[in-house]
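Up next, chain A:
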Amino acid sequence: MLTVTDLAKRHRRARRPLFSALDFSVAAGEIVALVGESGVGKSTLLNCIAGLETADSGSIAIGPQALDIVRLDESARAALRARSIGFVFQAFHVLPTLTVAQNIGVPLLLCGIPTSEHPARTQALLDGVGLAGFGPRWPASLSGGELQRVAIARALVHRPALILADEPTGNLDPRTADEVLALLLERVREQQTSALVVTHSQHVAQCCDRTLTLTPDGLR
Partner candidate 1 sequence: MRRRSFLCAPLLLPTLTPAAETRAAIAYPPAVPGVELAFPRDHGAHPEFRTEWWYVTGALDSPQADIGFQLTFFRSRPGTAEALQSPLAARQILFAHAALTVPGDRLRHAERAARANLGAGFSETDIDVHIGGWRMFREDRGSGEVLRLQMQSAQFSYDFTLTPSQALLLQGEGGYSRKGHAPQLASYYVSWPQLQVAGALVLDGKRQAASGRAWFDHEWSTAILDGDAVGWDWVGINLDDGGALMAFRMRDAHGATLFAHAAWRDADGRLRQFAAGEIGFTPVRNWSSPHSGASYPVEIEIRLGELTLRTAPVLDDQELSTLRPAPVVYWEGLVHVEGGLRGRGYLEMTGYADPLQL
Partner candidate 2 sequence: MSARCRQTLSWWLIRAQFRSRRAATLLSMLAIALGVALGYAIHLINDAALADFARAMKSVQGDPDAVIAARDSAGSVPLATLNEIARDPAVLVVAAVIETRVRIDNARTPVTLIGLDLFSAAAVMPKLLPRQDPQAATGNILAGGIYASPALLGQLGLRAGATLTLVRGAQQWRTTIAGDLPAARPDELLLVADIAWVQEHFGPADAVSEGRVRLAPDTDLESWRSGLAQRLPAGLLVRAAEDDSARVSNLSRAYRVNLNVLALVALLTGAFLVFATQLTAVAQRSTQFALLGVLGLSPRMRLLQVLLEGLAIGAPGAMLGLALGYALAVAFTHVLGGDLGGGYFSGSAPLIVPALVPALVFLALGCLASLAGACYPAYLNRMQPLAQALKTGFAQGPAAGETARSRLPLLPLLLAPAAFALTQLPPLRELPIGGYAAIALVLVVGIASAPLLTQLVFGWLSERPLPAPQRIALQNVAQAPLMAQVAASGLIVSFALTASMVIMVSSFRVAVDHWLDHVLPAPLYLRSKATPLPQELLAALQQPDAPFARIERMANEALTIDPQRPKVALLVRELERRNPAARLPFTGPLLEPPADMPVVWISEPMAEIYRLAPGQTLQLPLLGRTVEVFIGGVWRDYARQFGAIAISRDDYLQLGGDFQPTDLALWPLPGKETAADAWLAPWSTRYGLEVADSAAIRQLSLSIFDKSFAVTYALEAAAMLIGLFGLAVTLAASVWLRARELATLGALGFDRRMLSRAVMLEGALIAVVGLLIGLACGVAIGAILTHVVNPQAFHWRMSLDIPWTAVLAGALLTLAAAVVASHYAARQATRLPVAQVLASAQ
């Protein structure tokens, strides 16, 4: 579902490449943890995979059609993200001006799924993340854990091929973090979706199928 081949990226004005010759892949239904020290380029790698930054060389094939996001233009990247990638962020990034149900509905709108299907799919996801009845509520009234559950529902609602999660539990207390992580992994496995989870937490990494460690010298 995700195949990264010979990927290299250097920072602007930086002489040394941030990383180079990265090769790895995430199989369908596989959950891979990406760990590494701060500043080693985890977020940049994630941004490159999401098409938010452009790698200097190499390729990143995503989804069943294995489209190479490095070679797509900006609009096509946006379209690919809308269709094939779900995002979970450390800072939740739930839109405060939309209701919970609307937040979850956004990816459905972005990938053009007929609006008649939205209520049922949104409802199913809300039930799935344990937020039944939260649909009409405003994000401001939700706790951090609840917000991240909304984000998980939003990441999965359009059945993407790949989930990119950036420190999904970083802003949560340990107990809530465990619950949310368990929920995320459970839902991802249930949907047979691949996932790449960037994390500092050993615990989170252990819960994943496989762990990749990014070091200045490359992947381990």
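In picking the candidates, the idea was that all candidates are chains of the complex that A comes from, given by their letters.
Following the convention adopted for this analysis, contacts are C-beta pairs under 8 Å (C-beta built on N, C-alpha and C of every residue); 3 or more make two chains touch, one makes a residue touch a chain; residues count from 1.
Just so it is clear, the model here is predicted, and its values are computed rather than measured.
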Practice prompt. Just give the number of the candidate touching chain A here, out of 1 or 2, all from the same complex.
Written response: 2
Fill in: Complex interface listing, chain A residues touching candidate 2
43, 47, 50, 52-53, 74-75, 78-83, 85, 87, 89-91, 93, 95-98, 102, 106-115, 154, 171
